[in-house]
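Okay, so here's the structure we're looking at.
Every protein chain except one is present and positioned as in the full complex.
Let's look at chain A:
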Amino acid sequence: MKTFTYEKPASVEEAVGFVGAGTRFIAGGTNLLDLMKLQVETPDKLVDISRLDLAKIEDTDNGGLLIGALVPNSDLAADTRVREKYEVLSRALLAGASGQLRNKATTGGNLLQRTRCYYFYDPAMACNKRTPGSGCSAIGGYNRILAILGASDSCIATHPGDMPVAMRALDATIITLTPGGDRRRISIHDFYRLPGDTPEIETVLEPGELITHVELPAPVAGKQLYRKVRDRASYAFALVSVAGLVSVENGKIATAQLAFGGLGPMPWRDSRVEEALIGMAPSDEVFAAAADILLADAQGYGSNDFKIPLMKRTLIACLRELTA
């Protein structure tokens, strides 16, 4: 690990004052320290925000929840309000990592997790995300866990998270403090960037901008689920996953909010899929047509070709359950 200087600010305002190209905030550290040991991340300065007052979950005036960025994954999954009204979020969190990691990993950090692409993790290999301009070893290499949607010629990495997939289905808003002291509210739908030819830039956050909260809107009616398909039964990243909230009225799908993990560089959502479902009587034909819309532009890279039929079958199975 390269050495660094260490700061422990007493407030969020002080924390964002340490802005600099080589500066990283550290909270749970479960992903950042992993990457620092491999020298994939080599910050000059760590700003320890772990003791700041951002670990509360509060009710909002409009019936939603305001989740502090430092709320650990365990606590968020176990919160009674989340378990009762945002089951998809609780289920997504519980499907991720291990008990030890969920105790440490935070809400803000989870949103900013880096890809688990094998080549990003191996500094001996070419990776445009780790070393811009060096090339992409994943294209033409081992890419079982990598993207089938949203990739570019520069990068086919997937976002590894489960929690952000549920938050995208829930229309969450990310609240930040900028180095200039301004509060920003960013819809999760606008938060992540496609790789294009700058895969090293993953979100719309400015350098030094700090996530302070995530806001969930009031809960919606209907069934919720999070289904994760992976290579082993526990403690593995998603091959594909579905976060779904669907309601049925008078035999027809009334509302549908669907987000997908494991498919692309960000938690994936496609309004055309939901539009194809709303107003329809549930049937396997309708579900298959929706899946075909989702996957119309899907592209496999060899060892991840299987994700395309897997995603279709998984979505159909989830929609059966959500409309049963």
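Everything below uses one rule, namely that a residue touches a chain if its C-beta (ideal position, glycine included) is under 8 Å from a C-beta of that chain, and two chains touch if they have at least 3 such contacts; residues count from 1.
Simple rule for what comes next: contacts and distances are computed from a predicted model.
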Chain not displayed: protein name in its UniProt record ("Putative OB-fold protein", "Histidine kinase", "(2Fe-2S)-binding protein" or "Transport permease protein"): "(2Fe-2S)-binding protein"
Per the touch definition above, residue among A:Val19, A:Ala55, A:Leu101 or A:Ala126 touching the missing chain: A:Leu101
Residue in contact with the excluded chain [from A:Glu14, A:Asp34 or A:Asp292]: A:Asp34
Identified contact with the non-displayed chain, of A:Ala77, A:Leu111 or A:Leu277: A:Ala77
Full-complex contact with the absent chain, from A:Glu14, A:Asp48 or A:Asp122: A:Asp48
Positions on chain A where the hidden chain makes contact: 1, 3-6, 26, 29-30, 33-34, 37, 46, 48, 50-51, 74, 77-78, 83-84, 87, 90-91, 94-95, 97-101, 103-104, 233-235
